[in-house]
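The structure's right below; bear with me while I get my questions together.
Note that one protein chain of the assembly has been removed; the remaining protein chains are unaltered in position.
When the chains are written out, they are named A and B in that same order, and each has its own residue count from 1.
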Amino acid sequence: MSVAELKERLVGTQVWKSVFRHRYIDSNRNRALTVFSNVFLHIHPVKIPEKNLRFWHTMCLGGLSFGLFLVLLVTGVLLMFYYRPAVPQAYRDMKELEFVISSGAFLRNLHRWAAHAMVVAVFLHMARVFYSGAYRPPREFNWVVGVVLLVLTLLLSYTGYLLPWDQLAYWAITVGTNMAEAAPLIGPKFKFLLLGGNIIGENALVRFYVLHCVVLPLAAAALLAVHFWRVRKDGGVRPL
Amino acid sequence: MGDRVQDEPDSDRRRFLWITGVASLSAAGAGGAAVLADFVHPKVLFEPPTAFRIGRPEDFPVNSVSADYDRKVYIVRTEVGFFALSAVCTHLGCITRWLEDEQTIACPCHGSKFGRDGSLALGPAPRPLRRIAIRLEEGELIVDTTVEVQADTVLRV
Partner (left out) sequence: MSDSNSPMRRMPLLFCLASAALLVVYAVAPMRDYFREWRRFQKDYNRLADEKLRQNMPVRPGPIGIRQIWIRELDVVDRCVTCHLGVENRFLRGAPQPFGFHPVTPHNTRDIGCTICHRGQGAATTVHGAHGRLKWWEDPMLPGRYLQASCGQCHKGSEVPEAWLLNDGRTLIQAAGCIGCHKIPGYERRDPIGPVLDGIGSKVRGLWLFRWLKDPKSYLERTFMPNFQLSDEQARLLTAFLLAQKFAAVEVSETTDHSLADQGQIRYREARCISCHAQGGRGGTFGPDLGKVGGKVRFGWLESWLRNPKALFPRTRMPQFSFPDKDIRAVVAYMASEFADPSIDGREDEQLVRSLPPATRENLAAGRKLYQRLGCGGCHRLKGVEEPVELGPDLAGIGNKDVDRLDFGNLPVDRNLWSWLFTKIQTPRAFGKTLKMPDFHFSEEQGREIVVALLSLTDKRFPARYLASEQQAGPFRPQGEFGRLMAKYECLSCHRIQREGGKIAPDLSIIGSQAKPQWIASYFRLPYSLRPILTERMPLLGMSGQEIQTAVGYFQTVLLDDSIPQQLFPRDRPEAQEIARGKELYFNRYGCQACHQVNVAGGYVGPALDGVGSRLFSGYIFAYLKNPQRFKPAVPEPNYNLNDSDAAALAAYLVSLPPAKGTEGR
């Protein structure tokens, strides 16, 4: 049986047809249907004018940010297999990742560098949008969503800082939460709630962990969906 | 449109690049899966050791069953010598108890009963209790729960 026959048989199966509901016969209708009927593809436009793909229009910064987000998601989930957010264990688990677990140091470094890179990429993305005037109507709402995403990125980065539970973590969070405390009226209460107490201890570690691994990523994922969707609705990336 | 690629003047180069790219990606994917499998496989265990010292022979009276429930093992001393039984029930893994009055080993979960030599007396358990390796080293008895021995093995001391 030749490869072509094998492929033909595979494509003919019920399972294949259930997943890929349209054959890739290159007609406009088919293309549109292929995209519409697939949850992963439907966020993309059916058609993009070729000149919109020019590198210097976007410098791929939004895509890069999202790619880094995915990298962080995967590596973060893997790190959660070995990390325990508790005072006696947290630092020791870092050492386990470094010294014992296969590729542990690799994944942790990947997570860290990707986090730094994402902050940079999101910031540059914002700058690009600003300088190319892409915040103007009808994209003003998406600009706001984007700004919230930038803040979420920074918060993700910041909450992740405490988790290694080393000196750098401890003092970075000391400084950071004292900055939050300086906010008028709600500052002291906010710091108290953020740390779950007056000192950086067990409560603070668990709170930062939950924020870092659950709350903020979910919020970011939801806003990312809105962000992408609005890009489509606002007419995609268009040169000025 | 679908055959557009073939129209390109440098299609050999393209084909090469695609094949190399797909091959690298597949290799990276396979490698990634292997790395992942290795990653989730723990390299050290924080568990009690499976082989341990249980005491000196003279600590155990003749014709007695001594239970160590923490380590899930019975040390039985007969007139002939020693043997060790795993206290884990062969039915569904509950920890059995030695009932001195009834001279039986009983499982609290589903009522299985075993004799003092580990033989199956009653209940849903399919097999007698596992008899595990015991040896004498420098005057101390050492039990290794990972090594199962024949049901009639006795350490003569």
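Definition applied: contacts are C-beta pairs under 8 Å (C-beta built on N, C-alpha and C of every residue); 3 or more make two chains touch, one makes a residue touch a chain.
The shown structure was predicted, so the numbers you read here are calculated from the model rather than taken from an experiment.
Peer 1: From the list A:38, A:102 or A:203, which touches the chain that is not on show?
Peer 2: A:102
Peer 1: Identify the residues of chain B touching the omitted chain, counting contacts across the whole complex.
Peer 2: Residues in contact with the chain left out: 4, 7-8, 14, 17-18, 20-25, 27-28, 31-32, 34-35, 38, 43-44, 46.
Peer 1: Which parts of chain A are in contact with the chain that was left out?
Peer 2: Counting over the whole complex, chain A touches the hidden chain at residues 50, 53-55, 88, 92, 95-96, 98-100, 102-103, 105-107, 167.
Throughout what follows, only the chains that are shown with their structure count from here on.
Peer 1: Take the average of all CA coordinates in chain A, do the same for chain B, and state the distance between these two points in whole angstrom.
Peer 2: For chain A versus chain B, the centre distance works out to 41 Å.
Peer 1: For the complex, give me every residue of chain B touching chain A.
Peer 2: So the residues of chain B touching chain A come out as 1-2, 35-36, 38-44.
Peer 1: Mind pulling up the chain A residues that touch chain B in the complex?
Peer 2: 26, 78, 81, 96, 100-104, 106-107
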